[in-house]
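Data first, discussion second: the structure below is written as C-alpha cells.
With one protein chain held back, the other chains of the complex are shown just where they sit.
Order of writing sets the labels: A, B and C. Residues in every chain begin at 1.
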Amino acid sequence: MKKLNVGLIGYGFMGRTHSNAFRKVNQFFKLDYQPVLKAVCARNEEKVKAFAENWGWESYETDWRKLVERKDIDLIDIGSPNNTHKEITLAAAKAGKMILCEKPLSMNAKEGEQMTKAVEKAGVANMVWFNYRRVPAIALAKQLIDQGRLGRVFHYRAKYLQDWTISSDLPQGGAGLWRLDASVAGSGVTGDLLAHSIDTAIWLNGHIDTVTAMTETFIKERKHALTGKKQEVTIDDACAFLARFKNGTLATFESTRYARGRKNQNTFEINGEKASIAFDLEDPHRLSFFDHKDDALSRGWRSIHVTDFEHPYMDKWWVPGTTIGYEHTFINALADFLGGLGTKSPARPNFRDALDTQYVCDAVLKSAKTMKWEKVGVSKV
Amino acid sequence: MKKLNVGLIGYGFMGRTHSNAFRKVNQFFKLDYQPVLKAVCARNEEKVKAFAENWGWESYETDWRKLVERKDIDLIDIGSPNNTHKEITLAAAKAGKMILCEKPLSMNAKEGEQMTKAVEKAGVANMVWFNYRRVPAIALAKQLIDQGRLGRVFHYRAKYLQDWTISSDLPQGGAGLWRLDASVAGSGVTGDLLAHSIDTAIWLNGHIDTVTAMTETFIKERKHALTGKKQEVTIDDACAFLARFKNGTLATFESTRYARGRKNQNTFEINGEKASIAFDLEDPHRLSFFDHKDDALSRGWRSIHVTDFEHPYMDKWWVPGTTIGYEHTFINALADFLGGLGTKSPARPNFRDALDTQYVCDAVLKSAKTMKWEKVGVSKV
Amino acid sequence: MKKLNVGLIGYGFMGRTHSNAFRKVNQFFKLDYQPVLKAVCARNEEKVKAFAENWGWESYETDWRKLVERKDIDLIDIGSPNNTHKEITLAAAKAGKMILCEKPLSMNAKEGEQMTKAVEKAGVANMVWFNYRRVPAIALAKQLIDQGRLGRVFHYRAKYLQDWTISSDLPQGGAGLWRLDASVAGSGVTGDLLAHSIDTAIWLNGHIDTVTAMTETFIKERKHALTGKKQEVTIDDACAFLARFKNGTLATFESTRYARGRKNQNTFEINGEKASIAFDLEDPHRLSFFDHKDDALSRGWRSIHVTDFEHPYMDKWWVPGTTIGYEHTFINALADFLGGLGTKSPARPNFRDALDTQYVCDAVLKSAKTMKWEKVGVSKV
Partner (left out) sequence: MKKLNVGLIGYGFMGRTHSNAFRKVNQFFKLDYQPVLKAVCARNEEKVKAFAENWGWESYETDWRKLVERKDIDLIDIGSPNNTHKEITLAAAKAGKMILCEKPLSMNAKEGEQMTKAVEKAGVANMVWFNYRRVPAIALAKQLIDQGRLGRVFHYRAKYLQDWTISSDLPQGGAGLWRLDASVAGSGVTGDLLAHSIDTAIWLNGHIDTVTAMTETFIKERKHALTGKKQEVTIDDACAFLARFKNGTLATFESTRYARGRKNQNTFEINGEKASIAFDLEDPHRLSFFDHKDDALSRGWRSIHVTDFEHPYMDKWWVPGTTIGYEHTFINALADFLGGLGTKSPARPNFRDALDTQYVCDAVLKSAKTMKWEKVGVSKV
C-alpha cells in the first residue's frame, strides 16, 4: 500500500468530515493508497493544535503557504472558506500537489477557470468534494439512468431547503457563519446549496443551457460577528430558477434557508418517458422509482431501501438493511478518488466538472439581476 | 331494470351509509336491479320520519315485525344493533325476503348458526356488510393473491386500532354508544373491529385453525346512558391474539379503542415467499406491494395508488388519480350483491361466510378466558 | 325548503360530478335551498337522454340557448368546454339566472372581464367550480393561515403533475380529449391544472404580482379525433413559472401532463416564519403542518388526518377516521354556494375571483412567449 501524505487546510465542519474520511477509508475499501494525516493548517495555533491532537494529524501549520511548500506533503485538501480556494489551488498546483477542494469550486466562474487551467496545466490529480454524488441512493439513480431506464427525460426538479437563518438575531461572518458573508462565501444559497443540486443535475441529466432566476434577501441587515456592527446582508437568502437542459428537459431549481421545518432537504425528481426517479436527502437511504413497465395492476412508486450489497458502496459497509450516514458520503468519495489515482478513469467531479456548475451559478446570479433568461457559459479554458 | 323494494331497519350510522348506497348505486353501475327505498324502520317515530324524509324513503315503520310482514318489501336490510340480528333474520327468512345484515353477523356463533340455517333453508339471497372487502385496494390485494403473486404465505398480521373510548367520562349504552354495552353488542372490539380483520383474513388467506388470546377492559366502570348509573363495563376494550391458519401461516391480530392517535387504523400485512402485501385503512386508496422478482437494484415496496381504471371498481367512478371514500365501500358492496342476484356466483360474504368469522371471534373470546389455545369451530349446520 | 331549479349544460366528466352533487347535497347539509334536477343540455340527443335518465334529470335540451330561456330554470350550471363559457354566461346573466361555471372561467382574461361584468351587472349569484378549495385539508390550511399560525410567508411552491398524455398515439380533440385542443380549451396545462394551483394560491396567500414562465409542447403533432388528420398540437404540455406575490412571497409553480407516475398530483407547500404547511392531492385527507413553537425535542412535521368532526366539512359526513373522496369536493362547494345565497357573504370564488386567476394565466402564457417577467393584470371592470 502506497502512503499518501495529506495536508488539510481548515478545521471547521468540513475539516472534521475530511479528517474522519482520511482515518477510516482504508478499513472499509481495498485500495492501493493509504492517506497519512501529515499536517493540518489553520490560522489559530491553539485551536489547530487541539484539532490535530483530536484527529491524529502528525503536525500542524498556521500558514497555508508553508504547508503547500512542504516536501513531505503529496496532497493538499482545501477545506477553508470559498474566498481562499483560488489562491491555494494556484500555489498547490504550482507545487505539483494533488488537490482536493471543497465545493463550491470558487467565488465565481472566472476564478474557477484560472483554477481549472492551473490544475490541468500542472497535471495533478484533482477532485471537488460534491459529496452527494456518493450518497448510495443518488449513485443508484445514476446507475438506473445509465441503464436507460428513464427513456427521454421531460422534467427535472430540484430543491434544497433549510431553515437555519430565519431568526434575525443570527449574526453574519466569522467562524461558522462565514456562509452569510458574501465577501467570503461569494454568494448565499446559490453557491452553498444550489451548487450541490446543479452538480447532481449535470451528472444525472447533462448540461444546462439557459436559465431565468430570482433571488431574495429576506433579512436585509445583520450584526457582523467580526465587526460587531449591523451591516447589510449581501448574500442571497433564497434563489429559484427555471432552466432548460441541452437535451430539452425542462427544469425548476429552488433553494432557501427560510423553509421552516426543512433542515437539510435536498430533493430531486426526474420524469422520463418510461420511468421516474425521486430522492430526498432527509431520508438519504431511500430512492423512489416508478417504472411504467410494471403491470398495470401493481404499478406504483417503489421505495428502494438502498442498503443491499448490490447497491452502490453498500457492500463495503455493514449488512443489508443497515444504514450509513452523512459522513460516509465523504469516505465513499475519498475511496473513489484514491481508487481512480493512476487509472484512465480518475474520480469525478474534477475541477473542470465543478467549473461547469460554477457557470450555471454565475448565469443564475446574473439572471436574477438582469431579470432575463441567460445563457450558461461554456469553458474557454 | 327490475325494481327491488328495500326495507331498512335502523337509522344510525349504518342506516345512513346504506341509504346512501341504495340511492347512488344505479348511477354508477350498470345493473339489472334497481333498489327502491320503500320503507325505513325504527322505534322513535319522530326521528324515523325525519330520516325517511331526508333520505327519500317512501314510508316508515316503528315495528320491524310489521316491516318484515309487508308484502311490498323484497329485501330486508338489517342495520340495527347486534342483539336484534337473529330475531329479524329468522322472521325475514321465514317471510321469504332477501336479507342484508350488518356485521358482525350475530352475538355469537350459536345465533349465527341458527341464522345461517334459516336463510339457507329459505333459499333467500343474503349478504353481510363486511364493507372493507370492497375497498378497491383490498380487492386488489385479493386479485394479486389469486394470481399467485405471493407464493407460500408465512405471515399474516392485522391490527384494528381506534382511540375514541379513552376518556373515562364517555358513557356506555344508548344511541351511538351501544357498542360499549355487551348486552347489546355481544362483545367489544372483538365483534366490532376484529370481525372486520378476520373476515378480510379468511377471504385473503383461508381458514384460521387455532388461536390464543388476551382481552382487557381498561375502564372498569362507566355511566350507562340509559340508566344514568355507573355500571360495570363488560365489553373487551382491547383484544390481541395469535393464530395459525389452516395453510400453516402464523398470524397476529390486535384491536383496541385505546390507541391514541389511531382513529380507524385497520391494517394488514401478508408475507409470502415471493412477495408481500400491506394495507392501512388510514390511506385507503393505497396498497403496498413488494415483489421479490423485481431486479435487485430497483426492488422496493411499491405504493400503488389504487385509482386506475384497471383497479377493482375504479372504472365505475371518476378518473384515474381521483379517490373515492368510505361510503363507496358500501355502494361497491351493494353493486356486487345486486350484480350477483340470480347468478351462479352470488356476492360474498354470505351468512355462512360471516359465520366462519363468528367462530373465530367465539374461539378468541373463549381463549381469553381459558388462557389456552382454542380450536376454531366448524359449522355443524 | 325552497326549490332551486337547475339547468346543467354538459354531460362529460364534470356533468357527472355536478349531477351527483345536486342529488346528494341535501342529505348531508342542512340548507334552505334544495336543487331540483330540472334539465340537462347537450347536443347529442341520444346521449343526453340516457344521461338524464341515469341521473334523474326531469328533462333535457339539445340547445343551450333554449335551456337558458326556460322560465322554469333558476340556475344555469356550465359544465361544457371552455370555449362555450363566455357566450352561455352572457346569455344566462341576461336572462337573470344564477350561474355556476366550471373552471377555468374563460379562454382568456378578456373574455373573463366580459363575463364578470355581465354577472355583476345582472346581480346574479355566481360561483366558479374551483372544487379543490373544498378539499377539507385545503380548507383546513386556510383556517390555520387565517388564525395567523404561519407568520410572515417566505415561500410558496405548487405543482400539478399528471402523466396521461405521454403516449404520442393519444389523439387530440373530441369527446374527452378537447383539453388537448387549444381552440376549445384555450390553453393546455395552464388553464386546466395551473388554474387550480393559482386559485388556491391566491386564496391562501393573496395576489400574485409578477411572473416569468416557460412552456413546452413535447409532442408536436397528434391526430385530431374530429378531423382524423395529424395536426399541430398548440396547447402547452407543460408550464413552469416563478412568481412574486404582492406580500413579498417568492413562489414556484409547475404543471405538466408528462410526469410519469403522477396521476393527479396537486401539491403546495407554504413556508412561514412560524410554521409551514404542505399538501398533496394524492393523499387528499392529509395535511402536513410543521409548527416551530412545538418543543425542540418533539418538533416535527405533523401529518393531520383531516377526518375529525372539528375539521372543515367533516361533521357533515361519516365518523372520525373515515375519508371522503373526490366527488365530495363538489358537494361541499355546492353546499357553500347554497348556504351563501341571500346572505352577505356569498360563496367564493365568484367570477371576479376566477378572473384574478385568469389574469395570472394570461401573464404566464405571455411571459412564456416574451421570455420576460410580466406584470399580472388587474381588473379594469
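The definition used in the following text is that contacts are C-beta pairs under 8 Å (C-beta built on N, C-alpha and C of every residue); 3 or more make two chains touch, one makes a residue touch a chain.
Predicted model only: the values in this text are computed from it and were never measured.
Colleague: Would you mind spotting which of B:W178, B:W203 or B:F290 touches the chain that isn't drawn?
Modeller: B:F290
Colleague: Tell me which residue among C:K86, C:K159, C:R179 or C:H305 touches the hidden chain in the full complex.
Modeller: Selected residue, touching the omitted chain: C:H305.
Colleague: Looking at the whole complex, which of B:A238, B:V319 or B:C361 touches the chain that is not displayed?
Modeller: B:A238
Colleague: So one chain is hidden, and I want to know which residue out of B:P35, B:P104, B:G173 or B:G272 touches that hidden chain in the complete assembly.
Modeller: Considering the complete complex, B:G272 is the one touching the chain left out.
Colleague: Looking at the full complex, which residue from C:L144, C:A195 or C:V319 touches the chain that isn't shown here?
Modeller: In the full complex, the listed residue that touches the missing chain is C:L144.
Colleague: Please identify, in ascending order, the residues of chain C that touch the omitted chain?
Modeller: Residues of chain C in contact with the hidden chain: 140, 143-144, 149, 286-287, 289, 291, 294, 296-305, 308, 310-311.
Colleague: Would you write out the residues of chain B that touch the absent chain, in ascending order?
Modeller: On the side of chain B, residues 154-155, 157, 159, 161, 163, 166, 212-214, 216, 218, 238, 240-242, 244, 250, 252, 254, 256, 258-262, 269, 271-276, 290, 292, 301, 371-373 touch the unshown chain.
Colleague: Tell me which stretches of chain A touch the chain missing from the display.
Modeller: Interface with the chain not displayed, on the chain A side: 13, 16-17, 19-20, 23-24, 26-27, 54-55, 162, 164, 263-265, 282-286, 305, 307-308, 317-328.
Heads up, the rule we're going with is that only the chains that are shown with their structure count from here on.
Colleague: Starting from the Cα centroid of chain A, hunt down the chain whose centroid lies farthest away.
Modeller: B
Colleague: Just the number, please: Cα centre separation of chain B and chain C in whole Å.
Modeller: 36
Colleague: Taking each chain's centre as the mean of its CA atoms, how far is chain A from chain C in angstrom?
Modeller: About 42 Å, centre to centre.
Colleague: In chain C, what residues contact two or more other chains?
Modeller: There are none in chain C.
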